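Missing here is one protein chain; the remaining ones are kept as they sit in the complex.
Entry: subunit A
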Amino acid sequence: MTEEIQVPLSALEHYDYCPRQAGLILLESSYADDASTVRGNLLHQRVHEPGEETRPGVRVLRALPVWHDELGLNGVCDAVELHDDGNVVPIEYKAGSYVKGGPADVQLAAQAICLEARFATRIAQGYIYSGADRRRHAVPVDDILRRRVVAISEEVRAVLTGTVLPGPVADARCRRCSMNELCMPKLLANQKRYANELARRFRPAAESSGDD
């Protein structure tokens, strides 16, 4: 029997942002720490202490492992509120600002789908907490978003079972991407320029006016 390939929930968000970013993280197990991921880690360290706390009418579970057998997903929810009225509400913490309809929504919806399986319930909405504006943003878990989760899960699994990295998007996304250094999108996208550079290797260079 071959091992079923599990897709980490976080990979859905990475893939939705840029397929290559997910590929670099999954296939080259490399995570470049830049200021924003470090901030994210600090924020997560706090929320990733497993445990629970109680407020009137709500129990909050932190760092809750969740999974979905059929979709082959697994991961950890930052925080899940269990309301006395039976509502289950996932909350994902992000260091940066919230982009409506962005990749974080996919991750949140995937958490909701996993939680539905675990708690035998239906989740209509969750929240993304943004560290930038220190606010919760409501994310309705609708059918469109659910279909996006299923489609992306399959695409991520295809990357995981292959050995080829998805190509670079080489657009505005790269500027904010923590993988930029490792990925080298500009250099890869401009192969003609690279080929010209290569041709220089075996020609004695003109005397450099270097400044050292």
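Convention: a contact is a pair of C-beta atoms (placed from the backbone, for glycine too) under 8 Å apart; a residue touches a chain by one contact, two chains touch by 3 or more; residues count from 1.
Rule of thumb we're sticking to: contacts and distances are computed from a predicted model.
*Asks:* Please identify the absent chain by the protein name in its UniProt record; candidates are "NADH-quinone oxidoreductase subunit K", "CRISPR-associated endonuclease Cas1", "Cytochrome c peroxidase" or "Sugar ABC transporter substrate-binding protein".
*Replies:* "CRISPR-associated endonuclease Cas1"
*Asks:* Contact with the hidden chain only, please: which subunit A residues?
*Replies:* Subunit A touches the chain not shown through residues 27-30, 32-35, 163, 165, 180-182, 184, 187-188, 191, 194-195, 197-198, 200-205, 207-208, 210, 212.
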